[in-house]
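The complex appears here minus one protein chain, its other protein chains still in place.
And now, chain A:
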Amino acid sequence: MDEEPERAKRWEGGYERTWEVLKEDESGSLKATVEDILFQSKRKRVIENHGQVRLGMMRHLYVLIDCSRSMEDQDLKPNRLASTLKLMEAFVDEYFDQNPISQVGIITTKNKRAEKLTDLAGNPKKHIAALKKAVDTLCVGEPSLYNSLNLAIQTLKHMPGHTSREILIILSSLTTCDPASIYELIKTLKSLKVRVSVIGLSAEVRVCTVLTRETGGSYHVILDESHFRELLMLHVKPPPASSSSECSLIRMGFPQHTIASLTDQGAKPSFSMSHLDNSSGPGLSLEGYFCPQCHAKYTELPVECKVCGLTLVLAPHLARSFHHLFPLQAFTESSVEELQEDRFCQACQGELKDKIIFTCPSCRSVFCVECDLFIHDSLHCCPCCIHSQSTS
């Protein structure tokens, strides 16, 4: 039967190139339309990203991962929990890449209770180590939205007002077991200006819709693993700040990396304040970043000085977030027939096979669909504009 080879292909490479499988499936035209819709929404997001909008760049995000019985379902390979944790590792990396001065914490919920996996911290290594260990947890019982949101609120309510407080829930169960009315908790969340977003793994649940609508977050339900990844990466971008958040001046220190050698007269080996309690970190060393206020040493930045409480960052950390403030404008769409010259994309030098091409408004160079997405998602600058030497 035709089904056998098709199934094998889907299992092996199905989640990499889903559109190839669809070609043989007559009744799969619905899936193709859905893919098309997803692609259109991606383009729409790129187009909407214009204008300079105030963003909440110092973010405190709690990720609530459901570890209930439904996470043992195997519709995501190898099971929902393993797949979620793997994607979370990638998310944490990407998150700290795009938001160097933000913090993340992870909470898990199962058996009607919630537990903190990691505290709010700005160091990705701890989170990734905890996520790797969590793959072995037993998934049992029902999740509790109330208890996990409560646990997150305990810490988030102490955060300063100019930072953005966010919660991202990954919920796979269709039920939640709460000790009290969750609508009261939604009111509390609203008053604390916490933005809650949900990614559902099974289906749309009414209580999540109300939760996200009232707090101003987004609610999506995944279709498959690649869609899951996309939805997770949506939350990497800093959200627009609501009009009610206060703005204030934030004090930061910009230490310089000093290196010295033993032969120098004034060489002083020292310990880093963040590695005092574990023996696995680097020991005595001559170089490091010294806090400008209290002179304590650290080996990695960004960090909050343990002695004087000053946030220490490097200038590139802040500069990395600038592309959110000054986004690249959307390229103009046009049909490929209008192109007079040779049809090849300026970025990848490949032949233009699609029907749509994109043109940069300032340098008028032509890009294909893939390159346009890549430029807007990752590069944040037109490659031809940087090359040109025009003075403006």
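Here is the rule we go by: a contact is a pair of C-beta atoms (placed from the backbone, for glycine too) under 8 Å apart; a residue touches a chain by one contact, two chains touch by 3 or more; residues count from 1.
One rule holds for everything that comes next: contacts and distances are computed from a predicted model.
J.: Given the choices "Dynein light chain Tctex-type 1", "General transcription factor IIH subunit 1", "proteasome endopeptidase complex" or "Alkylglycerone-phosphate synthase", state the protein name listed in UniProt for the chain not shown.
T.: "General transcription factor IIH subunit 1"
J.: Which one, A:Lys77, A:Lys187, A:Arg364 or A:His387, makes contact with the chain that was left out?
T.: That would be A:Lys187, which touches the missing chain.
J.: Which of A:Leu174, A:Ile250 or A:Val307 touches the chain that is not shown?
T.: Of the listed residues, the one touching the omitted chain is A:Val307.
J.: Looking at A:Lys112, A:His162 or A:Arg343, which residue reaches the missing chain?
T.: Residue touching the absent chain, from the options given: A:Lys112.
J.: Using the touch rule from the top, list residues of chain A that touch the missing partner.
T.: The list for chain A reads 51-55, 111-116, 141-142, 144, 146-147, 151, 154, 175, 177-181, 183-184, 187, 213, 216, 240-243, 259-262, 266-271, 273, 276-277, 282-287, 293-297, 306-309, 315, 322, 325-326.
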